[in-house]
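Reading through the C-alpha cells given below for one structure.
Complex shown without one protein chain; remaining protein chains in place.
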Amino acid sequence: MSFINDPITFLAEWITQFLGGFLPEAWVTFIVTLLGVIITASFGLVFVIFLIWLERKIAARFQDRLGPNRAGPFGLLQTFADIVKLITKEDVIPEKADKLTFNIAPILSVVAVLLIWAVVPFAPGWIGTDLNVGVLYIAAVGSFGILSILMAGWSSNNKYALLGAFRAVAQLISYEVPMLVTLMVPVLLARSMGMMTMVESQDLWFIFLAPISAIIFLVSSIAEVGRTPFDLIEAESEIVAGYHTEYTGMKFGLFFAAEFLHAFTIGVLFAIFFLGGWRGPGAEQFRLLGVVYLMLKGLLGYFVVMWVRSTLPRIRIDHMLAFNWKFLTPLSLALLVMTAILDKVFGDTALRFPVLLAGNGSVLLVTWLALRWTSRRHTKERRVFKKRPVAKPA
Amino acid sequence: MLDHWIFIGIFIAIAAVFPLLPIVLARFVAPRKPNPIKLDTYECGMETVGDTWVQFKVQYYIYALVFLVFDIETAFLFPWAVAFDALPLFAVLEGVLFILILAGCLLYCWGKGALEWS
Amino acid sequence: MIPLSWYLFLAAGLFSLGLYGVLARKNAIAILMGVELMLNAVNINIVAFWRYLTPGNVGGQAFAVMVFAVAAAEVAVGLALVISVYRRRKTVAADEINLMKW
Partner (left out) sequence: MTVEQAVFLFTSALILFSGFMMVTRRNLVHAALYLIVALFGVAVIFVLLEAGFLAVVQVLVYIGAIAILMIFAVMLTRGDISKEQEPVNADFGWALMLAALFCFGLIILIGQWPAVNSQAPALSAETDTVFELGSALVSPDAYVIPFEVASVLLLAALIGALVVARPHKKSK
C-alpha cells in the first residue's frame, strides 16, 4: 500500500504504529477512531463553507447578477465574513421562550445532517463506518431533523413559528414516505443496506435500472431539504420566516448551515444510490480519484437542485401535499412492486437491464395516461363556473 | 459489529461539539445588552395578540397517521429487500401482497378524502 | 461483559415507571405515553432474551418488529380517540370522561 494509492490508510497505519510504541492498544484504537470521526465530520462542515459561496455564485448567475465578488478573489472569503458577522451578533433569546429546548434545536438540526456523513463511502475502503443497515440509518437520522424543527417552532412561543413548524413537519413526514419507498429500490437491486456494498454492486449504475425511482428520490429529497419549489417551511409572505423566526445570530446561522449542508448531502446520496458513488476509471487504484468522482457526481445533483430552485416558483401547500400523496407515493409503490417482481424473474439473466427499463417505461406510460384522463375530467369540471360573491358598497 | 456503533457514538458526540463551538464563541464575542422590548416575542412584527396555542386542524394528525403506517412498513420491507436473493418467487409475492395491502391503506384514505388539505 | 440480569432490571424499572404513568396521570395522552414506556420495556426483554438465550434463532427480533407494529397501531387509534373525545367534551382528562361509567 503506497502513499499515492491510498494516503489515508497509509497515514492511519503510520499513526497506529507511532502511537503503539508508547500507548496501550485500546487507547491507540480509540485515538485512531477519534481522528477518523473528526476527519469525516469536518469534511462536510469545511465543504459547506465553500458550498455557500458556490451556491450564491450560481444563484447569482441564474439571475444575471455577479454574486459575491468583494471579499477575497472571486468573493471566496465572503462566507468567512458572514460567519464573523453572525458570531458577533447579539444572541437574543425571547423572554417567553422555552430556553433549553430553544437552544438545543439548532444544534440538533446540524447534528442530524452531519450524522449522514458517518456512512458515506468516499472511495474503496474509505468510509466512516460501513454499517450493515446504512440506508435505514440515513432515514432514521433524518427524523432528528424533523424533531429539531418541531422543537424550534414550539419553544419560540410564537404563533407563526409554531404554525411554520407544523407545516414544515407535515411536509417533511409526507415526503419521507415516497423517499423511504424509493430507497427500497436500490436496496432491492443491491441486495444490501450497506453503503459500501451499494456502490460496489453498481456495475451498471442504478439510474439505468430505475430511472423513475431516481427522479422520485431527487424530488422528495428536495422537499426534505425544503428548497424551492417546496420551501413552504420559510414562506416569508405567509408565515413570517417559519420555525426560525425568533432565532438570531449564530443559532439562525446554524439552521442555514444545516440546510446548505443537507442540500449537498442529498446530491451525494443521489450519486451513491443511483450514479455509482465513487466508481469511475482508475478509482480502484488511486483512491483519491474516487473521492473526486463522488464529489463531482454529488455536485451534479446539487447543481440540479439549484437549477430547480432558480427556475420554479413556490407551490401552494395543498398542491404540494396532493402532489406527494396522490402522485409520488402511488408511483413509488408501483415502481417498487414492478422492480421486485421483474428483478426476481429476470435478475440473474442478461435480460435484467432491458426488462427493468421496459418496466419503468410502462409504469411511466400508465401514469401519463392516468394523468391525462384525470386532468381532462378536471378541466371539464372547471369549465362550469361557480357563482362568485360580488362586492357591494356598504 | 459493535465497533461500527462505537464509531457512530463518537460521531454523535463530535457532531454535537461542532455546532456548539460557534455558539460558545459567540458568547464571548457578541454583545449582550438585553432589555424587555428586545426580549419580547417578535411574532410577525406586530404585538402578540391572544394565546400562542392556537388550535390546529386535525389534518396534520391525519398526515402523521398515514406516515406512521408507511414508516412501520419499512421496518418489515427493508429486511425483505436485503434477503431478496435467497427468496423464492412465492416469498417475493408475499412481500408484494404486503405492499398492496398498504397501497389499500392509501387508496382508502384517498377515497375518503382524508388526503385533502382543506 | 453485561450479565442478562442488568437488562431485566432496567426493563422492570422502565415497566414500573410506565405503569405509574398509566395509573396516575390525568391526561389521556400522558397515559398513552406511559403505555409506550411499558411496550419499550417489553421490547428490551424480548431482545435481551433473544441475544442471551437463542441468538441462533432470529424469532426474537421478528417479534420485536411485531411489537413495533402493535405499538404504532395502539398509538394511532388511541390518539385518534383522544382527539375525538376532546372535540366533543373539550377535555382530555381521563377521569372526567365518564360517559360509560354507569
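Brief remarks follow.
A, B and C are the chain letters, set down in written order, and residue numbers restart from 1 in every chain.
Everything that follows uses one rule, which is that a residue touches a chain if its C-beta (ideal position, glycine included) is under 8 Å from a C-beta of that chain, and two chains touch if they have at least 3 such contacts.
Remember, predicted model here, so these are calculated numbers, not experimental data.
Though it is not drawn, the left-out chain touches A, B, C in the full complex.
Per the touch definition above, the residue from A:A97, A:L131, A:A161 or A:A283 contacting the chain not shown is A:L131. Interface residues of chain C with the unshown chain, by the touch rule above, are 1-10, 12-21, 23-27, 29-30, 32-34, 36-37, 40, 43-44, 47-48, 50-53, 55, 58-59, 61-62, 64-66, 68-77, 79-84, 86-87, 90-95. By the touch definition given at the top, chain A reaches the unshown chain through residues 101, 131-133, 136-137, 139-144, 146-147, 150-151, 154, 162, 166, 169, 173, 176, 193.
Although one chain is not drawn, its touching partners on chain B can still be listed: residues 1-2, 4-6, 9, 51, 53, 55-56, 58, 60-62, 64-69, 71-76, 78-84, 86-87, 90-92, 94-95, 97-98, 101-102, 104-105, 108-109, 112, 114.
Assume only the chains that are shown with their structure count from here on.
Of all chain pairs, the one linked by the most C-beta contacts is A-B. Per-chain CA centroids place chain B at a distance of 21 Å from chain C.
In whole angstrom, the spacing between the mean C-alpha positions of chain A and chain B is 14. One simple way to say how far apart two chains are is to compare their mean CA positions; for chain A and chain C this gives 33 Å. Of all residues in chain B, those touching 2 or more other chains are 71, listed in ascending order. Touching of two or more other chains is recorded for no residue of chain A.
Touching chain B in their complex are the following residues of chain C: 65, 68-69, 72, 75-76, 79-80, 83.
Residues 33-34, 36-38, 40-42, 45, 83, 86-97, 103, 106-107, 110-111, 114-115, 118, 128-133, 135-137, 139, 156-160, 162-163, 166, 169-170, 173-174, 176-177, 180-181, 184, 187-188, 191-193, 240, 245-246, 249-251, 253-254, 257, 317-318, 321-322, 325-326, 329-330, 333, 336-337, 340-341, 343-345 of chain A touch chain B in their complex. Chain B contributes residues 1, 3-8, 10-12, 14-16, 18-20, 22-23, 25-27, 29-34, 36, 38-45, 48, 52, 54, 56, 59-60, 63-64, 66-67, 70-71, 74, 77-78, 81-82, 84-85, 87, 89, 92-93, 95-96, 99-100, 102-103, 106, 109-110, 115-118 to its touches with chain A in the complex.
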